[in-house]
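Rest of the complex left out; these chains stay put.
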């Protein structure tokens, strides 16, 4: 079900409501309008975006399509942006002189927050729709940081576990994490480029005095993509470490086996040669010699060697 | 056998037929013509392209040669493009004010589809030959997506199988997949560059109002080459994972061998020393002691250890 | 607790003191002022920076935030810089015609040193606030070199230890070192870019005749980031070496085991076949034959093989 | 022995001969001359190039030196090029308004072919010396393709052999192949750059209407360097595959050993414990029991396990 939320700002007075508010608003008037469309249908987009606002069909299509990467297209009476959010696929925004239309599939935290803050935040109301867009994108971009921190923790955690007890499951987790980070990277690079472009003043309907705000988001975005790169680096290191830890473990086990064989094989040979048929072997005449012999073997040697061997990994 | 299909669009009337339609058309007239040549012969190209249309010999040669990479060459009265399709080697296109000549070896889905849609699609007819070219290239580029998804599935599948039971055959598949992706990459980079150049307005016979359509293809092409890069990344990860999984498996097997030896070798030594000539070994006198002894060994120890060992891989 | 240190330079006379000195100073006067703020509070920044000096809220926020990367923002009556120091997160600097405001969290060696040198150093006093900024940044950047040398020593040391006796702990240290170097790299690249930009003359309030000083810092910064890159390279080499050293060790151990088995197993078989029931085995009748047999096995063979095996690693 | 071949084209009449033809030709006349010098001596170059044609000493030196990379130097009355051929080190070319001097050490297929074709090819004669240069370079560049295909086949072959039976010799071949490809790459990059520069029209004595021909060579050169890159990629993959195949093989062998030990060691222990002194062992009394026992062991177990083990590799 698609839902439409409309906010109209007229002479600093704010009215919030549903699609019915659109009718009263005029493109060449002074009133500014923000229309947020959640889970749009093709019909709605055509009706509202193409017919009512005269947006280009390709832009309207892009706002529906699932995989569009962040981009900016300039049109005569509006700017078209696609941004990427952490939670949803993307946020499409049509920004004009006195209107902002945002389209997204799925709930978007940043939109909700700004919508609720609008009645109280004089500043957004007085600064215009481009500043409104800044506030939304700013919240959206900053939502990347907790996610990145969580990924960093995951990698740290995996690294620690690998040093404790490397297992194929860790590799699997690492590969999945890597793929997630790769997806983020693929989207963050064009997003960074997009914000760079806006902050340079290339977007027609972003006012000069607000460029510095977008520059600020760009700086955050730059930090995000740097962090992503460094996480990729860490993961590669962890991958290599995994292999080394396993190689080390094999080496340890082999040493145990070799030390054991070095002691046991010659003794076994000696035992084989002489058949231990010496005349002086008093144990043979003990009553409990048989069970004792087995017992000593088990407790004596296993105790020494068994510990590091068994704690070295799990099956 | 080379085949020629001709479509003439005159005052919004469309006639489709074979090479005989070319004669009626004039380069300085108003009628627009689309000539599609499948599996051309050298003679045909020389006759039709060099003599009738006056195309440059190098362009005509390029449209025959098998390995030309995507490119754009500007000539006084036409633009020459080479695009890459998924199914066939390439599509060469000569675009003039009122003509479009497309040349390809082998059947090309996109061409067939547009050819069939032409009689019904008013828009293509009225928008001119550059828009017609857009429609063809758009279909051609979008044909990459299902292929890329299939490759992604293959890699996922391989990764899963490697974690279950890594085998050299998986490596072999991975290397073949990698080569295919490398070929795609090698062709997608100049193709992306070519579309960027067209969408910037560098091609003479693409009208300004249609640039945005080529920009849209460029965005798709950008996503394609990003996806290719990320698939290459995934494959490298899988390669590394393979090695780690094998190392892990060797480690597991070595541990089994070592645990086994740690238990067995000392016991064998003890048995060797005392010859088990104890006075109190009642089993020696049992009737079925001999078969029982062998049986216990087989079921007792193998049952415990044999399972993970045998399921760990196949020969 | 935030602390403020103020230095006022009036007609070559220097007065140093606390925040009370700010009042006497005027933005359009001739006196120059340097205000250093350590561990600022939000309230203080708003009061002092935004109200008294009229700095932009975003710049004021950046000077508080923990993770801002090195940057430069131009404002009408001042330049805003963020630099990175080795000891603290960052140094924010507001540079105007006759004022320099530096903000940092935590003690900063370079600031303290310049503050103390100020009364004696005629040159800083006479050259103005941009030269003062140069002196601070110069000290701050040069503090990287001892750190880099220490890291280089660490890597050398690790490499040597790995060749002597590779252990998982070395890997762990290497990964931690790598992360530290990655963090340095992430910060040094934008810092280098920032210094390049200043030395090119892009900052409004750095005088032309002082550009060469910033160019000198830029050269140092360039060397720092080159050194970081080469350290990353060395670490990758060490990582690979680790794996090879372990593989080598496993190989050595396996050879010992195989040589041992090649000698022992056939002998054991022979002993098993003939039961050594030969008629001519005089040792069986010795009194001390039993203990002697065990003893010979231990000293004879272990002496030869045991040494390289045991020195090859530790458990 | 240096050899000189001269072709003079005067009013579409062609005379071919030795150095004596040079005397009749004049720099400001209409006749065009092509001088090809094979295996030049320093004296000859100084006499002919520096004195007769007035070429710069550095250019003359470059045309002798063995390792010069592809380059272009502009001089007032001529262009100086260095190209790289597959067979010989390089081809130096001095191109003026009406002369072309080519210098090379060793036989060069392309030169011979064009020299022989000259009397029959009206086109070369009428198009001038820059078109003549194009024909030579075109043949020279296209000689890379068969070589690249051969390398690709080699790598494919090696890959296949590695999967069948990996051996250190394969590694060795791979490293040698890699070095050859690296050398080609090192030369192809500046060559590509050089052709790009010529096709852009930067060379003074290449006529505008012939630029498209050099553009065509550039496209081929581009494809060559792309192919080289992809071959490097394939080789890296093969290198990694080698390691994985070996790891796999070790794993297989270890499994055989472990399965064998799991079966044999417990049985040997049991045999050791009971000494097999059971009362009911009828085989002991058979006449052929001794040879039979050995025989069974050999055929029974070796037959099952021996095959994959021996076919798994060679010593």
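As written, the chains take the letters A, B, C and D, and residue 1 is the first residue of each chain.
Please note the rule applied: a residue touches a chain if its C-beta (ideal position, glycine included) is under 8 Å from a C-beta of that chain, and two chains touch if they have at least 3 such contacts.
Here the structure is a predicted model, which is why all the values come from computation and not from measurement.
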Item to check | Total copies in the full complex, given that 4 are placed here | outcome: 5
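In this section, only the chains that are shown with their structure count from here on.
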Checklist outcome for this item: In contact with subunit A and subunit D alike are the chains B
Item to check | Turn needed to bring subunit B onto subunit C - CA fit, degrees, nearest 5 | outcome: 145
Next on the checklist: For the two copies subunit B and subunit A, is the contact made of the same residues on each side, with over half of the numbers shared, or of different residues?
Outcome noted: different
Next on the checklist: Can you work out the whole-Å distance between the CA centroids of subunit C and subunit D?
Outcome noted: 44
Checklist outcome for this item: Multi-partner residues in subunit B (2 or more other chains touched) are 243, 247, 250, 254, 256-257, 261, 265, 267-268, 272, 275-277, 281
Checklist entry - Are the chains arranged, by touching, as a line, ring, star, complete graph, or other? => result line
Item to check | Inter-chain touch pairs (all) | outcome: A-B, A-C, B-D
Checklist outcome for this item: In the complex, subunit A touches subunit C at residues 159, 163, 212-213, 215-216, 219, 222-223, 226-227, 229-230, 233-234, 237-238, 240-241, 243-245, 247-248, 250-252, 254-259, 261-263, 265-270, 272-281, 308
Checklist outcome for this item: In the complex, subunit A touches subunit B at residues 56, 58, 62, 67-69, 71, 73, 166-168, 171-172, 175, 178-179, 182-183, 186, 190, 239, 242-243, 246-247, 249-250, 253-254, 256-257, 260-261, 264-265, 267-268, 271-272, 275-277, 281, 283-287, 289-290, 293-294, 296-298, 300-302, 305-306, 309-310, 312-313, 315
